[in-house]
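Since the structure comes first, as structure tokens, the remarks are kept for the end.
Missing here is one protein chain; the remaining ones are kept as they sit in the complex.
Order as written gives the chain letters A and B; numbering starts at 1 within each chain.
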Amino acid sequence: MGATDAVVRSGVVSPFQASLRVALRRMQEVWARIRHSRTAMVGLAILVFFIGMAVFAPWVAPYGPIDRVADTSNCVPGVTCPLSPPSAQHPLGISEEGADIYSQVIWGSQISLIVGIFSAMVASVLGTAVGLVSGYMGGWVDEVMMRFNDVVLSVPWLVLMIVVAARIGTIDLLGLILVIGLTGWSITARVIRAQVLSVKERLFVERARMIGSSRSHILMRHIFPNAFPLIFANTILTVAVSILSEAVLAFLGLSIYNTVSWGKVINQAIGGGALVIGGNVWWLIVPGLCLVFLVFGFYLFGFALDEILNPRLRRR
Amino acid sequence: MARILKVMVRKGVNAAITIFGIICLNYALLRLMPGDPALSLTPRDPKYQGLAEYNRELFGFDKPPWEQFAIYLQRTVTLDWGVSYRLGLPVFDVLMRDLGWTLVLVGTSTVATIIIGMVIGSIAAQKRGKPFDILSTATGIFLYGMPIFWLGFLLLAVFEKGSIVGHYFTWWPALPSQGYYDDMLGPWSWDGAHLTSAAQHLILPALTLTLGTLAGISLVMRSSLIDVMTEDFVTTAKAKGLSDRQVLRRHILPSGLPPMVTLIALDIAFVIGGAYQVEVVFNYYGIGWETIQAIDNLDFPLLQFIIVVGGVAIVLANLVSDFILLLLDPRIKVT
Partner (left out) sequence: MDGVSFDVKRGEVFCLVGESGCGKTTTGKALLRLVDATEGDVFFELPTEEYRRYEELRAGRAPDAAARIDAIRRKYSFSWTEQLAWDTRQILFWLGAVAAAFVLAVGLPALAAAGIPGALVNTGFILGASLLCGLLLGVIGSLPPTRPSARTPTVLALLSILAFNLFPIVAALGWPATLPGAPFDAPGIWATVWGASSFAMLLGVIVAPIAAGAASKIVLARRRETEGLLGVKMRTLRRRLHLIFQDPYESLNPKQSVFEIVSEPLVVNKIAHDPEEIAALVARSLEDAGLRPASEFVFRFPHELSGGQRQRVSIAAALALEPDFIVADEPVSMLDVSIRTEILQLMMDLREKRGLTYLFITHDLGLAWILADRIAVMYLGKIVEQGTAEQVISHPKHPYTQALISVVPSPDPRHLVKRTILKGERPDAVNIPGGCRFHPRCPVAFERCGWSADEVAEELRSLSSGGRLLRIIGIEAQDSRTVTLQMAPGVSAGVAAATLRQIVSENRDSRLALKGVAEIRESGDAIQVTLQSWAEPPLIELGPGNAVACHLVTPPAEAVPAVTA
């Protein structure tokens, strides 16, 4: 604290700088606690693994996501021809279009992660904004927003997504992110609103009102920081949900056309007869396992982070 | 009693408003699609030209917007929803028929999920830290993240007639995997053969859906029970000498249940989403399956009202669960 003392004594610190310094300290504390939590570290390890897979895909995968491994004319049946079973050269076999499934799985991590993370951010920002405003304002603003939220929540999200997707037109990356994000904000809004409602009643908010803070000041400086840990943990869980949503959409046929995601691989696996006797069952299993583990990693990390950032007053 | 009635009425009104909102949203969505709505409602095939005109008139696209909306509302309420051209049947009939099957599926799995999930959750909470707890929690988190359709395929691979596993282990039980009852038995009637067949066909889809949503329920049940268990009044009860069972029944469950019911209500939307996937995987001809078919075939009359039907179903399910919640614990303050 020596440096801070000197700075304070010289009086150069502005409230903004002071807050930054303080925020930095907090983040260091949180990181230390993450390191000590076994759940968090396991989750983090899984995430690092998959993120690494996504980032280094161009170098790790032997082939591109939709490259044909060999032409139909000179392919080796059972090894490089379409629908070949796993072999030494192609550990997961060849897809119906002639692509190496192993590479597809590696490349697929990119789409799943990118879509998952960014759409979760969209959903989180939107949901948090709605939840904050709705919870704090109360009254008819709250009622209207919650009715709207109910409607969005009630409509089967799948259908909504499909209709929104059709509206946007051809599916590109941005479109997919928007679609999943714009349909996934409702739960976040509900959760954040509940938290805002409870924070609003706390004594220090009353004190802030008493000293004359404006409503926006209270919202940003008191309510939001106290809701932030929940927002953060919730976002991580939303990422997991988004990844699953993308998989479902891809499985149903709505996927980006010039590359693959895990859902699309599974879709192709079913189409390519993975379940039939003599079919390539690993084609179906491996992408699914990847999905499961990635989501598992996010959940572990998310739960652990939630525990750290939202310490329950009672120790279990 | 009067208080409960008042709250119920308020919730009923809210539900009605939400349903109205869904209907309006539906209207807006179709109108927001690019192009002439009358043409959207018909396939691009030239032989359907006449149908386009019919639709145009039916929905009144050539009339001013306010009249259009009024026409739309009127037709929605009178259940005159146009004709699906894939099947040539009125949309309403098709949807009602499928809705029944979907409800059977969703209902069975929801009941199974709730019962099994709560039991597992409460046992895990009681045996906190012991192997059962760790195992069930880990499995739970694992299953929670599993895409339901993938799970469905796995189960298919394992259980269906003529599956890979069945090929090698002839004694492995084989379950039917297509449709909701055996086509060869003829049209539906309420007799023994049909019922057994339907039940058989229900097993795999329901199993998938149950497993998929079980995890969430049991995990939350466990954590909410643990939260209650560490409360002081539970310690007091134990100190008073009540057996563990009695403590559970009289003190823990009444406090731990209400958040559960809230969660179940919220979860129903997800369950229905899962049902869609399950129906596609198992070719179970319910709303979900019909939806995907409609999308593939651009059968817009059908698609348009699936939103309404699905939405209304969820709102009603939430309403029912809210009422149950109210009856369970009159102390709950309704927001």
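Just so we're on the same page, a contact is a pair of C-beta atoms (placed from the backbone, for glycine too) under 8 Å apart; a residue touches a chain by one contact, two chains touch by 3 or more.
Computed from a prediction, not measured in an experiment: that's the story for all the values here.
Novice: Determine and list the chain A residues touching the chain excluded from the picture.
Specialist: 1, 4-5, 8-9, 11-15, 17-19, 21-22, 25, 202-204, 206-214, 217, 221-222, 225-226, 228
The criterion applied here is as follows: only the chains that are shown with their structure count from here on.
Novice: Roughly how far is chain A from chain B, centre to centre by C-alpha average, rounded to an integer in Å?
Specialist: 24
Novice: Which bits of chain A are touching chain B when the two form their complex?
Specialist: Listed in rising order, the residues are 147-148, 150-151, 153-160, 162-163, 166-167, 169, 187, 190, 197, 240, 244, 247-248, 251-253, 263, 266, 270, 275, 277, 279, 281, 284-285, 288, 291-292, 294-296, 298-300, 303, 312, 314, 316.
Novice: In the complex of these two chains, what residues of chain B are touching chain A?
Specialist: Residue list for chain B touching chain A: 14, 17-18, 21-22, 25, 29, 32-34, 128, 141-142, 144-150, 153-154, 156-157, 160, 162-164, 167, 226-227, 230-231, 266, 269, 272-273, 276-277, 280, 288, 291-292, 295-296, 303, 306-307, 310-312, 314-315, 318, 335.
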